[in-house]
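Shown below is the structure under consideration.
What you see is the complex with one protein chain gone and the rest in place.
A and B label the chains in the order they appear, each numbered from 1.
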Amino acid sequence: MKQERILMAHGSGGLMSQRLIEEIFKSAWDNEIMAPMLDGAVFEIPAGRLAMSTDSFVITPLFFPGGDIGKLSVCGTVNDLVACGAHPMYLSTAFIIEEGFSLADLRRIAGSMAATAKETGIKLITGDTKVVEKGSADGIFINTTGIGVIKEGIDLRPSRIVPGDLIIVTGYIGDHGLSILAQREGLRFSTPAVSDCAPLYQLTTLTDKYQQAIKCMRDPTRGGLATVLNEIAQQAGAGINITEAAVPVSEVVKGASDMLGMDPLYMANEGKMVLFVSAEASHDIMADLKKIPLTSHASIIGEVTSTATGMVLIETELGARRILGMLEGEHVPRIC
Amino acid sequence: MCLGVPAKVIEIRENSTALVDVNGNQTEINIRLTPEVQLDQYVLVHAGFAMEIIDESIARETMQYLEEIMQYE
Partner (left out) sequence: MNEISQYQQKLLQAIQKVSKSITLMEVCGTHTMAIAKSGIRELLPENITLLSGPGCPVCVTSQGDIDAIIEMVQIKDIILVTFGDMIRVPGTNSSLQEERSKGADIRIAYSPLDALRIARKNPHKEVVFLGIGFETTAPAIAITVEQASAEQLRNFSVFSLHKVVPPALEHIFSDQEIRVDGLICPGHVSMIIGTGPYDILTEKYKKPCVVTGFETIDILEGIYMLIKQISQGEAKTETQYRRLVKREGNLIARQAIDQVFELVDAKWRGLGLIEQSGLALHHAYAEMDARLKFNIAEKAEIPIKGCACGEVLTGKIIPTACKLFGKACTPLNPVGPCMVSQEGSCAAYYRYTPWKGSNK
């Protein structure tokens, strides 16, 4: 059977564009807001403050163990909204597709976006598609922008962090980065690691419940846990102390990191969150996190201090403390 | 100078290659430099090659100086 492909005409705005939208996107995402097919989405929002976040997704390969670019593009924006303390509500999306891209793959990507959105309870309400000439893009690029509503009393930001607060990471780190790396051409190894790509919308129950105790959240995507901790230390004007042994890293990720000369603390995650919480509530928050399957391996990895402000210190296995810096340049495999 | 990781040989293949395992991660390596290597042995892998066979009878857990240190305490 001949494989159907994206043609320049699919981006012309004419009949073929219309058909593409009807057949692939609308059938996957249909909802009452998208249905009238207006130039933009028109919708109601509940009273309260809004959070808005945008992100563009480029990834090789497009399909990987644990997800694909479609799922990733929904999770990424959903998790950013959740990190703001918001309940994710609406999502817009824009595609830049390379001429010749497989329609079957596009259908699969649109389908996984729909499935992830449905699971999260977020609605895809408007979108756009552009087609570029072969060679002008790497298959497909996806942008998503999300809007969420923040309940009254919730105020997550680094400036609320004070010395004594504890730091929680919601599970094992490095799996996404490793699973993508293993798919790259040139690195010929296989790994049981699966991307942790997941929408963390259930964390909104915690941000609602612990309005005062949860001070700030951030998802450690590119640059990994080390980079996020450094950003927060700088923004909060506080010091951060973490214990190496408390950071959850699987044996698989440890082994592959040793083999490739990489460091899990700098590897990307797509389904993890870092929480800064008051010490008093940390026990209850941990108990609640453990009840949610996606955060059941949560661990308290360290605390906020008033010394060494703007820096992250890590206590090694031997009991020494060293500075944990931000990621510099590309994180590439090496031999020495 | 030279990163190396211990890996277990789980399959010996044609053309001087072997499949090795590091905590569940698997990769094919060249074993030209350790031709006598056998299944289930550990090798030190560097740049895609088995560089040497690891002598498991001298595991690091032997802690060769423990007794000596204890004597002086």
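We adopt the following convention: a contact is a pair of C-beta atoms (placed from the backbone, for glycine too) under 8 Å apart; a residue touches a chain by one contact, two chains touch by 3 or more.
Since the structure is predicted, the reported quantities are computational estimates derived from the model, not experimental observations.
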| item | value |
| --- | --- |
| Contact footprint on subunit B, counting only the chain that is left out | 1-4, 29-30, 32-35, 44, 46-49, 51-52, 54-56, 58-61, 63-66, 69-70, 72 |
| Sites on subunit A contacted by the missing partner chain, in the whole complex | 186-188, 260-261, 307-311, 313, 316-323, 325, 328-330, 332-336 |
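Throughout what follows, only the chains that are shown with their structure count from here on.
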| item | value |
| --- | --- |
| Between subunit A and subunit B, centroid-to-centroid distance (C-alpha), Å | 37 |
| Residue ranges of subunit A touching subunit B (in the complex, touch as defined) | 182, 188-193, 251-252, 254-256, 258-259, 261, 334-336 |
| List of subunit B residues in touch with subunit A within their complex | 1-3, 5, 7, 22-28, 45-47 |
